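Take a look at the structure set out below.
Of the protein chains in this complex, one is absent; all others appear in place.
By written order: A and B. Residues from 1 in each chain.
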Amino acid sequence: MVESWLRGISMYFYMVSASIRAQLQYRYAFIMNILGWAMTYAGTAITMWVLLYSFGTLEGWIFWELIFLFALAVLSWGVCMIFFFHFRSLDQYIVNGTFDRFLVRPIHPFFHFMAMKFDVGAFGQFLFSIVAVALSYSHLNLHWQAWQWLVFLGAVWGGTLIQGGLLVAISAMAFWTTRSERLYWVVMWPAKNLMNYPLTIYPRVIQLLVIFVLPFAFVNYLPALLLLGKTSQTMAPFWGFLSPFVGMIFFWLCFRLWMLGLNRYKSAGS
Amino acid sequence: MILEVIILGTFKMYGEFSRKSFQRAAAYRFDAWTRIIGNVMFLFMWGFIWYGLYHGKGEVEGVSFQAMLSYILISQALQGLHGAGTPLWEIQERVRTGDIAMEMLRPYDYPTRMLFSDFGSITFYFMTAIVPLYTVLFLVLKPVVPTSFSQGGLFVVSAILGYLIRYCIELTFGLFTFWLVETGGVEDIFYFAISLFSGSVIPLWFFPGWLEQVAGYLPFQGIFFVPNSIFVGQLTGQAVWDALLSQVIWLLICYAILRFVWAKASMKIVIQGG
């Protein structure tokens, strides 16, 4: 058991290094990809700034708090992208038949697929989010205690698993509908955008939905309450501690869904 | 007489492209579904953001929440329509795969043909998704709507001009792919400019003064900001005509640039084979 895990991990790194080398072949694209992502997020940050220019606050959140909320989500999204972003294009593998190769190799198909790409574009996310978190940290005069740093790490870890889980779930749809990329852009992308703003601006139903069904709230909003020392009328602060655990449970469920889809693929073909 | 026949024939040919892409759009029902979901989600998001911003405030910069709600609704509806056309990445893909080069050999004008194709898919989306959905939303939410026939008419004219402006800009950006190996950065500039300066989510009147001025000098405001403002009644009287005129001028400029870039791209294909 341990041995097979070790083997899996070493193979993962082996494949990942191959994937990085593959991406490095297109040097210009490599850089543009990273800069492009950083610019996209900077664009959203500018939009937020313009938004708050005439209004001052959004439900009691000032600009830098909003930026922190946003950057926290982008940070874990960056980590998640590295490992799981290519899951959204599972449909292409299925449609042009290259998915079959994962089934004629003696390793777990999920794992094999996961190791197919290591998306370095995600460094654009890091570039933006680390700068943005640092800036808001200083503008808001935050002084985190040790436990808050733990919450921060927990949020990144949990956020990675939650968003990664959702990507896995979306890719699983390709097994039934041969569509996943589109689904990502029209469902997950807007849903993720929803979470760039404080949850309390949305109706109660949505708040419950993103806490209990698609646990996006654990990616940034709930931990941010703890990290910014804010209170909310509706949510007890301890929710923010739960991110890592919610992440693990959610990811596991999504993984099961993926396996279910794989079984369906094996009986129905593409 | 002969000229008439030619014009009619040409129109029929391009109309055929519209018909085809209408049917295609109808065949891909899954796309239609998912697209409307995304559109509604963004509408929802912006609706509540503005609701939150207006919380406890009456009018800001002379604009009521009802007017702002109307702005967001019509803006999102228009964005939905724009999104049903050929997206930038697909144009880039067509350039990369050489599809466009192949099209240049055909006996029609590609930019026109693509425009007519887009009309087809947009009409389908308009009829089956946008009209039903937004009719219901307007009836339920009761935001500000045009009060006169002429206001409505001017909005339609302005929206069409806005569409054509975006079309020209987008195709031009797409054609840059002929010269750039990797277009990542170009794409991001395009999307950012469209999303902020077109007033798609934040009307220009809420911009800081200097930024509003910058936006005023750019073609993007003609895409959503002008039609939206006419729709919610923020532009009236002489201002409407000025805005329409600026849209027309921008359209002509963008079209000229498109034709220029297109001619260069055609040359490049003819001489270097793409």
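Note that in this section a contact is a pair of C-beta atoms (placed from the backbone, for glycine too) under 8 Å apart; a residue touches a chain by one contact, two chains touch by 3 or more.
The rule is short, and it goes like this: contacts and distances are computed from a predicted model.
Peer 1: Just to verify: the chain that's not displayed, which of "ABC-2 type transport system ATP-binding protein", "Fe-S cluster assembly sulfur transfer protein SufU", "Acyl-CoA/acyl-ACP dehydrogenase" or "sulfate adenylyltransferase" does UniProt list as its protein name?
Peer 2: Its record in UniProt gives the absent chain the protein name "ABC-2 type transport system ATP-binding protein".
Peer 1: Which is it among A:Gly60, A:Gly97 or A:Pro203 that touches the chain not included here?
Peer 2: Selected residue, touching the omitted chain: A:Gly97.
Peer 1: Taking the full complex into account, what residues of subunit A touch the chain not shown?
Peer 2: Contact residues on subunit A toward the absent chain are 7, 10-11, 14-15, 18, 21-23, 25, 96-98, 100-101, 103-108, 112, 263, 266-269.
Throughout what follows, only the chains that are shown with their structure count from here on.
Peer 1: For subunit A and subunit B, what's the span in angstrom between their mean Cα positions?
Peer 2: Roughly 30 Å, centre to centre.
Peer 1: Show me the residue ranges of subunit A that touch subunit B in the complex, using the header's touch definition.
Peer 2: Listed in rising order, the residues of subunit A that touch subunit B are 26, 28-29, 32-33, 35-36, 39-40, 43, 46-47, 50-51, 53-55, 58-59, 177, 179, 182-183, 185-187, 189-191, 193-194, 197-198, 200-203.
Peer 1: Give the list of subunit B residues in touch with subunit A in this complex.
Peer 2: The touching residues are 30-31, 34-35, 37-38, 41-42, 44-45, 48-49, 51-53, 55, 57, 60-61, 181-185, 187-189, 191-192, 195-196, 201-202, 206-208, 211.
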